[in-house]
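With one protein chain held back, the other chains of the complex are shown just where they sit.
Let's look at chain A:
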Amino acid sequence: MASRRGYLTGFILASVLMALATFLVSSHALPPFALLLAIMACAGFAVIAQVYFLLHIDISEHNIWNTVALVAFVPLFVITIGLTWWMFSQLYLRTMPSIPGMPGMH
């Protein structure tokens, strides 16, 4: 399970994905929304590679409860970040006056 080759695989995958994301952003290779989707995909795959190859989160008998705990936490992350962001974006939309000299809402 935990082998030199496994750690190396996780390292190479995560590094290549981060280099790709950095290259895409610094060269402005794509339109903004496509660029955002591309770097989000890079982050997602890099995290999956790290969680699988480094933290050994899998469905083997030895690690299944670590995996269950992580899966149980995922909705909490989504609620904490997603709902907070949604709540404040709606709040700004409805309450922020446009102040002269201030950048507008997006």
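Simple rule for what comes next: contacts are C-beta pairs under 8 Å (C-beta built on N, C-alpha and C of every residue); 3 or more make two chains touch, one makes a residue touch a chain; residues count from 1.
The rule we apply is simple: contacts and distances are computed from a predicted model.
Q: So one subunit is absent here. Using its UniProt record, which name fits best from "ABC transporter permease", "NADH-quinone oxidoreductase subunit NuoB", "Cytochrome O ubiquinol oxidase subunit III" or "Electron transfer flavoprotein small subunit"?
A: Per the UniProt record, that chain is "Cytochrome O ubiquinol oxidase subunit III".
Q: Touching residues of chain A against the unshown chain: what are they?
A: Spelled out for chain A, the touching residues are 2-4, 7-8, 10-11, 14-15, 18-19, 21-22, 25-26, 28, 32, 35-36, 39-40, 42-43, 46-47, 50-51, 54-55, 62, 65-66, 69-70, 73, 76-77, 80-81, 84-85, 88-89, 92, 96, 101-106.
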